[in-house]
Every structure is written in C-alpha cells, then in structure tokens.
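One protein chain is absent from this view; the other protein chains keep their places.
Note that the chains take the letters A, B and C in the order they are written out, and that residue 1 is the start of every chain.
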Amino acid sequence: MALSIAYLAVIAALASAVIALGSNFRRNDVTRTLPFLLLGASGVAAVAAGGWALLDNLKLTQQLALGLPWMHWHLRLDALSGFFFAVVGILLVAVSFYGPAYVREFESSKQPLSVLGLFTGLFATGMLLVLLADDAFAFMVAWELMSVSSYFLVTYQHQNAPNRRAGFLYLLMAHVGALAILLGFGVLASFGGNFTFDAMRAATLTPLWASIAFALAFFGFGMKAGLVPVHAWLPEAHPVAPSHISALMSGVMLKVAVYGFIRVTYDLVGDIQWQWGLAVLIVGTASALLGVLYTLMQSDLKRLLAYSSVENIGIIFMGLGLSMIFLGTHHPVLGVIGLIAALYHVLNHAVFKGLLFLGAGAVLYRTHERDLEHLGGLIHRMPVTAALFLVGCISISALPPFNGFVSEWLTFQAALQTPKLESGVLRAILPIAAALLALTGALAAAAFVKVYGVAFLGKARDRRAAHAREVPAGMLIGMGMLALLCLVLGILPTTVIDVIDAVPQLLIGQAPPSLTAHGWLWLTPVSADIASYSAPLVLAAIVMTFFIGRLLLRRNANPIRYSAPWDCGFGPLNSRMQYTAAAFAQPIRRVFGGVWKVQEQVEVAHASAPATLVSGVRHQLHISDWSWIKLYEPIGSLVLTGARHIGRLHSGHIRTYLMYTFGTLLLLLWIVT
Amino acid sequence: MNLASLSLYHQALLVAAALVLFTSFMMLATARIRPLIFAFAWQGALLAIVTALVALVSNHPHLYVSALLTLGLKALLIPWMLHRLSARLNILHEVEPIMHPSMMLVAGAMLVIFSYYVATPIVHLSTLVTRNTIAVSMAVILLGMLLMVSRSKAVAQVVGFMSIENGLFFAAVVSTYGMPMIVELGIAFDVLVAMVLFGVFFFQIRASIDSLDVDRMNRLSEKNE
Amino acid sequence: MNPAPDPVLAWALALIQTLLFIAAAPLLAGWVKRIKCHMQNRAAPSLFQPYRDLSKLFRKDVVLAENASWLFRAAPYVVFGAFILAASVVPLVAAHLPTAAIADVIVLVGFFALARFFLALAGMDIGTAFGGMGSSREMTIASLAEPAMLMAVFTLAMIASTTNLSVVIEHNLHAGLVLRPSLLFALLALAMVAVAESGRIPVDNPATHLELTMVHEAMILEYSARHLALIEWASQIKLMIYAVLIANIFWPWGIAETFTATALAWGAVAITAKLALIGIFLVVWETVMAKMRLFRVPQFLGFAFLLALLGMLTHVILETGT
Partner (left out) sequence: MNLLEIILLVPLAGSILLAFIGHRPFGGWLNVGVCASTLACSLPMAFGVYESGPLLSANKLFYIDAFNVYLVVLTAFVGLTTAIFSRPYMQHEVERGRLGQGRMRLYHSMYQAFMFAMLLALSTNSLGLLWVAMEAATLATVMLVSLYRTPESIEAAWKYFILCGVGIALALFGTVLLYFAAEQKLGAERDDTLLWNVLHANAAGLDPTVLTLAFVFLLVGYGTKVGLVPLHAWLPDAHSEGPTPMSAVLSGLLLNVALYALVRVKMLVDGSLHSALAGNLMMGFGLLSFLVAGLFLHRQHDVKRMFSYSSIEHMGFMTFAFGLGGPLATFGALLHMTVHSLTKSAIFVTVGHAAQLAGTQRIEHIRGLIRTQPMIGWGLVIGTVAIAGFPPFGVFMSEFLVLTATMRAWPWLTLPLLVGLGVAFAGLFRHIHPMVYGDPPEGQKPVEANMLPVMLHLMIVLWLGLAIPSFLSKWFEQATVLIAGSSPL
C-alpha cells in the first residue's frame, strides 16, 4: 500500500514531465500550472509514503519487469528511503506552490517553458527512483536520470556563457562520480554474487576490499554532495539554474547523495571501521569550514547560498563521521546520536536552504539582480519576503529556537561523548572538530548577517531594488510553508526524532537511548543530567519576555519621532555611503588570509587641480577557489597534453600508417611464434 | 630433402618460386616506374608458370584455369593498364630516389628470414611437395608491403599492392593447391575492379594535387589542428 | 528536571533568582565603574549611577532614524529577552535549579549568538557606515571568540562529563580541592573570551565614542531612549553572566545546594563577594591594558583558543590517561 503510494509519487512526477512537454503546443495558465499541480501531488504522495514507512518502520520490496531479462528492477521502501522520500516530498510541495508564478518570468525568454517543465518532472522522478532502487542497476539508471535532467535544467538559460560552462562542468563531475559509484557497487557485487542490494548486504568483504568499496562510494557520493575538494562544480551549477530548481538541487539532490552514502556505508558494506569515520569527519570538517569561509566572500546571492550548501553538507558529514567512529569503536548508542544529528540536519538544511533559495528567487524575480552590492532596503519594499528570508537566515545560522540549532546542538552532544572512547587520540581530535564546528556556526552567522543586512536592510543601492514590489501570493505560500517548518522543526525536535528513530533501528538495530525519554518537552541525547534542551520552553520564554517588555514599556509612551541618522555633520547620507558586502567581509578576509586566492586592486584617481585631492577610488576584488587552481586545472591540462602527444600519431602520411600496419603485423607474428 | 631426389618438374618449380622472390627484390631496387611495371609483369608470369607446374606435379586440373587467369590478369592485363596509365600521366620515366637502397635490400633479406622463421611450423605439418615455398610466398607478401612503405609514388604503391596480391595467390597455390574456384573468381574480380579504381584515382589525385606523390597528401592529420 | 525537593518552590526560586540576576546586573557595572574611577584618581559616581541612567533613558521619547524598519525596533526586545533567558540558566546563588535544565551551556552560547545576530542586523538597518562597520567587527570578533569559549566549555564538560551548568558546578563542588591544569587553562581562556565578548578593554572600549575604534557602540549608535536602555541593560547582564560563570564554575564554594534560607543566604553572600573580587580584577586588568588595534584581536583570541585547546589536551593526556 505504502509502496503503491510511492509509485503514485513517481508516476505523478513523470506525468508532470509529459504534460509539460505537451504544453509546448498550446500555452496558457493551465498548461503552466498543471505540471506543478502534479508535482505537488507527487510531493504529497511522497511525504505520505515516506511518513508511513517511517512510522511503521516498513520494509516493502517489489520487482518491476524492467531492466535486464535476468535482473529486473528491484524496488524497496524502508525507513531510510522513507525519510528521504519525505524530505524530497516537502520541497516538491513548496516548489509546486512557488513555481507557477515564478516561471512566468521565463515566458518571455527564448527557451520554451516546456523544456523546463519536462526536465523538472524527470528530475523529480529520478530523485524519487534513486530512493526506491534496491539494486545497483536501477540505482545507477535513476541516479544518472537525476544528473542528466538536472544538467539540462542548469543549461536551461544557455544563452549566457556561465550556464554553459557550469553545465559542462556539472555533467562531467556527475559522470565521474557516477563511475566511481558504479565501481564501488562492482566491488560489492563481485563479493555478493549479483547486483541486488540484498546480495550485497549478505556479502562479507575482506577489510581491504570493504575499505576500497567504501572509499569509492565516499568519493562518488561526496562528489555529488559537494564535499571539499571536489565541490567546485556546485557553486557554478546551482546558482545558474532557475531558482526553484536551485532550491531542489541544493535542498534535495545533495541529500540524495547523502542517502546514497548512508545506504552504501551503513547498509550494504556493513561492519564500519572507525578509520573511515575519521576520514569522513575530517573531510566533513574541512568542507564545513572552507565552505563557510567561501560563503562569506561571495557577493552573488545565489552563489553564496550554494557555497553555504557545501558548508551544511560538511556539517552533515561531520555527524555521519562521528556516528561511524562510534560504531567502529562499538558504541552503537552514541553512533545512533551522530546518525540522528546528521539526519536531522539533512531535514533542516533541505527546509531552510530551500526557503533561502526560493527567497533569492523572489528577489531575483522582482529586481533581476543577484549581486548583493546592487540590492538593499528590500525589507521596506517586500516586507513578507523579507520576514520569511529572515527566518531562513536565523535557522541556517543555527540560532535557537529555530531548527538549525537543534541539529548542530545534537552534533555537539555527539562530539562531546568522546570520554567514552578508548583511543586517546580520538578523544583529543573529536572536541577539536566540535570547536571548528563552533567556528563554522559563528562564521555562518556572520555570513548571513551580511546577506540579510546588505540585501534587505539599509537603503536601496540600485534603482531596480528601489522599485521592487512584493511577489505574488503563490510564491509567498511556498516560502511561508518552509518558514513555518523551520520553526516547527526547531521547537518540536523530540516529536520529529521520535519519527526518525525508525532509521537507526533499521541500520544499526538500535533505538536512540533516551533522546526523547523525558517526553516531548525535553530533548536529552544521552541522559538528563548530561545534557538537556527544551526548545518549547525557550520559545515560550523568549515570546514572554518580548511581549512583557513591550507591554511594560509601550504604556503611555509618546509617539515615536523620526529624524535623520547621525552623519558626522557632513550633510545627508546617501546609499553609496553604506557598508558594502565586500567591506563587511573584509576583516575576516584579513584574518583568514590565504584561504582564498584574493586578487584585490585599488585605483585612486587624483584630481587635476591639487594633486593631493582624490577625485575617485575604484576597488576591484576577485576571489577564486583554490580547488580550481590546485586540482581541476592540472587534471584538465594533463588530459590535453596526452591528447596532443597522441595527436602526433596522425602524421597524415599514408606511408606512416602503412608502417603502423606493417609493424603491428611483424610484432604480433614475433609474439605468437 | 635433397633436390636430386626430386623430379625435374619439382626442381623447375622451386626455381620458378625462387625467381618470383627475386622479382620482388627487383621491384624493391628499381627506381624507375617502367622497369618496376615490367618486373611486376614478370612476377605475374612466373607465378603463372609456378601454378601450371603445381597443376602438373599434383595433377589438379583446375589449377590450370587459375594459371591462365593469373597469366591474363597479373602478367598481361594489369601491367598493361599500369603502363598505359603511367604513359598517359607521362610518369613512365620518372625516377623516384630510393632512400638507402642497400638498407632496403638488407631489410628485404631480413624479412625473408623472418618469414621463413615464422613459416617453419607450418612447413613441418604440410605433406605437399610445395611446402617449402610457403615461406617464400609469405616473404613476397612482406616484401610487397615493404615496397609500399618505401615508395611515395602512387603507381609504385599500386604495384606493391598488386605484388602483395601475387604473394597471396602464390601462397594459396603452394599451400593448398588453390582456393575453391568461386573464391578464386571472386578474388580475381576484386583485383580487377581494384585496378580500375586505382586508374580512376590516379587521375583524381593528379587533378587535385597535380602530382602522384602521396607524401603531399597530408591535409588530413591531427598535427595541424 | 533534577529531583528538586519541591518543584513549585524550585521554580519559584528559579524565577526569583533570575529577577535578582537582572536587577543586580547594573550594580556590578556600577561597582566596576566606581573602582575604576578610584584607581584612576577620578571622582567616582555612586554605585547606583547605572540605575539612574537606565531610568532616565526609559523616560525619554524614542527618536528613530528615517530608514529604520520594524527589525530595528524589535531588536532590543529580542536581545534583552535572550539575555534574560541566559541569566535564568546560570546558577547564581543556588545550584540545580529546574531552569538550568532548559538550556545547557551550548544553548547559552546560542542565546548570546541570537542576541548578537539581531544587534548586528539592527546595526545595518539604518544604512550608515558606522552601523555596518560595527556589525562587521562584532561578527568577526564573535566568530573568533565563540570557538574559544566552546573549547573552554568543552573542557569543563568533559571533566564533569556534562554540559548542564548546574551539574558542572555541583561536580566541581564535590570534587573538592583538586588542582587540575586543564581547569587553569580553561579559566584563563574563558576570562579572555569574557573580556572580548563583553566589549571591554583591550578588545573594545565601552566608554569610547571615537568613530573608528567603536565596535559595540557603533552598532547601537542610532538607538535612543528605551531601546538604548534595554541594550545597555542587556550588556550589563552579559557582563554579569560571564562574571558569574567564572565565579561559580571555578570557585563554586558557598553556592546553595539545598533550598534552606541559611544556605541561600550564604550563597548570596558568597556570590556577592566573588563578584566584587572579579570586578576588581577586571578593573585592574582594564587599567593596565591599552586597547589594541582591531587586527591584533585575532591573535588575542587565537591565544585564548590555544589556551582552551591546551586545557582540553592536558585533560585528555594528563588527567584521564589513555
């Protein structure tokens, strides 16, 4: 039953693709809205199926007569896939509200909407199928379907060169990652006998081969998830897609990669070694830290959000790494806490990153401007969007009582259980990771103060920002839904975790010990006197103090007077005098210098009359990613050099070619005799 | 085996085979087009003789047919066509300098040894009287390739190609007393058509690069790109 | 959630203690000011000057900048609320109060971050260069201070194997007099972080209004009347929280564990004495130190982080062994 609901979700997504293709022929509101309706339906079905699977901890399997004659597609819906199903569903629903109004923007553009709709539908189909797949072949098919369709979405506005470049890079990375994953499956299958996941589960690998399989999966899925240093495609590809697609990609597609990683590592490979966990933890920490540092330096709103996805994926992998370390050292209980933290952050990041990308889309929709330096003062022009975006910012900055804080708190708690470990080295390393996580959180807060302060507060820096209007209701509903979720997930963690419990029960065979032992009010990871957090009370207290304060103070107060801000006596301030995004990040740029490749140049123009008088200053700043210079460009040039050398073979002289034939013949004859 | 114990025909056969090999070397050594063609014609003729002798000693009547075929095709028709073409393209008297001719001949000798070395295991199997000539036939093929590699004139290359065909036919005759008739005919037909096409191409090449020097045809390469 | 003798009493006490905390915060500020003046041979204001300032500010009419949005007006309340919450979590005179279970020390840091977040946004709301500058610097400093603080806190948490403040305190209380190198390092680190976070010399100067040196003051430049009062008060609470944390975690002696009148009285006396002492320390420190350049601050905090790290490592290596 639940499985058939899941099918319903897939079919609805597929149908939306087909209908969108049909909409090529007659354009009107129906053909624009219908695909999104179906997408929404698919989302609802996905949430339903996923929720069901989680609540009842189902384990449903089925075979479809697709694929190879002797290897049909195996499908399976269990708690893990159910959880991710729900995550995907939530965002699909939000997008289905948001989309119809948003895509109006593209009706004027040269690309037909039908293409957008078609690949959006296929994209959703692909993601849902990946979650359902229960054998390597179906998995790879669905996986690549997801990659390819999202690639076409990235290149949707292919008239501008960055999109083309990003698209190529993205597809290449996706393909390389997929090949690694395929190889990983191959290793598992060669032990398991065939390519069904059941066989792989049953297989027992030698530690070496297990590590190889794990490494391949880690590389492949990490590449898709955007871990440092193979993240470079992500900030290129995500920003250039239409915003609701960016929301899906950053919010959900990366999570599908996380799903793949969890599925392979926890479920298929089996007995985890703590060294893997350490590797994951280190890579995750690096991604989190570098991700947020790069986030801080961006001035393109969507690019900034994309980099912050790298950061959050890093946090998720930190949680997974901790959990793997604990599992590897036989502390299943603690392993569960880490896993729960990671999963919870998966959910949270999907929600708030979706919200933020949709918000960025709303800004783009009205101002057609992605560069922070040209925005400003939107809180006056688009109050609702501003409020919703603020919720997103608070959540992603991990501030209580919103959802981002809960998952980070859980991660901290997991990290603080190190005294239970035998190895002193691990005991020393884990808290450092936790401290770096703290640094990440603080920098993230700084980054989003910058985003919000520059884009929404202050004065408009640009005519288009000054004349922005609030976006249509549909888009607001889409965002509002997610904003509400941010709050709910923030104040009812215990309830949510009660639902997520099914996943660790499935993977580790162990329910979280006492996370929710003290009722919905108290979140207690290990035990009550080790740590506890009561989000509802925190919220209550904040609200209470807030209103009491206002009541006490607003009594018989005179009306507020408005006047010009302090201008040091130099006459009125204008919007050019505001702090810019680059200026905001400048101290951090100096503190962490060397993390980026910074090219900064200041040109001072002197006035003619007195040479000392400065007539204008021009400041240019270009921040580039080391991973380009150190990793990608060398590989690329390597291939090109190889190609050039190979090219020499083709001299164009027929006698040379004859010589090849002759030589080959003689060589072979000599070999065989 | 000692030659004396063989019948006169056998000895004649071996002599002819040796001469076929010799003509290959002649082709390798001649710089002018015309003697090249003549050498090739001689090779064809000798081949026909060999075939006839084989037919005689191993009383395979159908080999007479292929002997005639060879004579007509390889010794008369194709050389005539080549001669006529080169006359019309007036390259009959062109001289193509051969780089290190002595090296060429040494290389040729090496090839003969190599083919002997390769062919020995086969020879041991065979019970045919002509088995020792298998190595020779393979040598003729390899020498033909060497000729094609060493010459840059289109005509010379065609001659080399045809002498490879000769070698093949030679091999077929001496190793298996010829292929089934239908195959023989098919091969003959193919060779003829090929020759006609070569003729067409000579003019096309001439028209496009007004020379028959294949080394000047190197537009299509990966280097310039 | 701790097995308090009588939940009602416990909650009541918690409430009272919180109010006491809030009420006492300006007093600490006044005390610090007064000592400072004495040390610098200036005529000292009364201990209660801060209360007078606050009440004056509360009575004044609000003047807002034209560009101010609702966020600008909401920020002070959020900030104040966050600090009240923080205050309610920290045991002042009595340990294991139920409120301590609402939020552990990590959440405490979270509250600080929340307040900072809104303050920084408010700073950018008006669209003046000062506000932006202040927010930028505040976020920079905070982002460096937070890991140091958490590192120090983690050391404590690992010693007491809990992040619940009152449990930590009880643990230290019962541990008796143990000389733990890790605690020493943690204390120093926490002190440095406290100095940085509560905007004291050498990181920031609460007294200055020199445009280019302001950090905290730059953000709140446009605030007036009750908004300003709330923010001032909040920062006084912040200072107090840090002081109390240091006092009660490292010298828990005297804190009340049972809710009897005598115990509580002793607790009150003890904490007053400790705070007075800490105040004096702070003043001495601020007097002998000179404010450092903004870009020296990272080194300062980096040193704090290093100390905290050392504390953690010494704990792992020396005190538990592998």
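Just so we're on the same page, a contact is a pair of C-beta atoms (placed from the backbone, for glycine too) under 8 Å apart; a residue touches a chain by one contact, two chains touch by 3 or more.
Here the structure is a predicted model, which is why all the values come from computation and not from measurement.
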item	value
Neighbouring displayed chains - absent chain, whole complex	A, B
Residue touching the undisplayed chain, where the options are B:Ala17, B:Leu63, B:Met138 or B:Val155	B:Met138
Contact partner of the left-out chain, one of A:Val18, A:Leu37, A:Leu183 or A:Ile432	A:Leu183
Interface residues of chain A (partner: the chain not displayed)	65-70, 110, 112, 137, 140-141, 144-145, 147-148, 155, 158-159, 161, 163-164, 167-168, 171-172, 175-176, 179-180, 182-183, 186-187, 189-190, 195, 639-640, 642-644, 646-647, 649-650, 654, 656-658, 660-661, 664-665, 668-669, 672-673
Chain not shown, touching residues in chain B	118, 121-122, 125-126, 138, 141, 145, 148, 154, 157, 161, 164-165, 167-168, 171-172, 175-177, 179-180, 182-183, 186-187, 189-190, 193-194, 197-198, 200-201, 204-205, 207-209, 214, 217-220, 222, 225
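Convention: only the chains that are shown with their structure count from here on.
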item	value
Whole-Å gap between the CA centroids of chain A and chain C	35
Gap in Å, rounded to a whole number, between the CA centres of chain C and chain B	101
Shared-contact residues (touching 2 or more other chains) in chain A	none
Residues of chain C that touch chain A when the two form their complex	1-2, 58, 61-71, 77-78, 80-82, 84-85, 88, 101-104, 106-107, 109-111, 113-114, 116-117, 120-121, 123-133, 135-137, 139-140, 142-144, 146-148, 150-151, 154, 157-158, 161-164, 167, 211, 221-222, 226, 230, 294-295, 298, 305, 308-309, 312-313, 316-317, 320-322
Chain C contact footprint on chain A (complex, rising order)	376-377, 379-380, 390, 394, 397-400, 405, 409, 412-413, 416, 418-419, 422-425, 427-428, 431-432, 434-436, 438-439, 441-443, 445-446, 449-450, 452-454, 457-459, 518, 522, 528-534, 537-538, 541-542, 545-546, 549-550, 553, 557-558, 560-568, 573, 575, 577-579, 583-588, 590-591
Chain A partner contacts - residues on chain B that touch it in the complex	114, 117-118, 121, 142, 145-146, 148-150, 152, 157, 214-215, 217-225
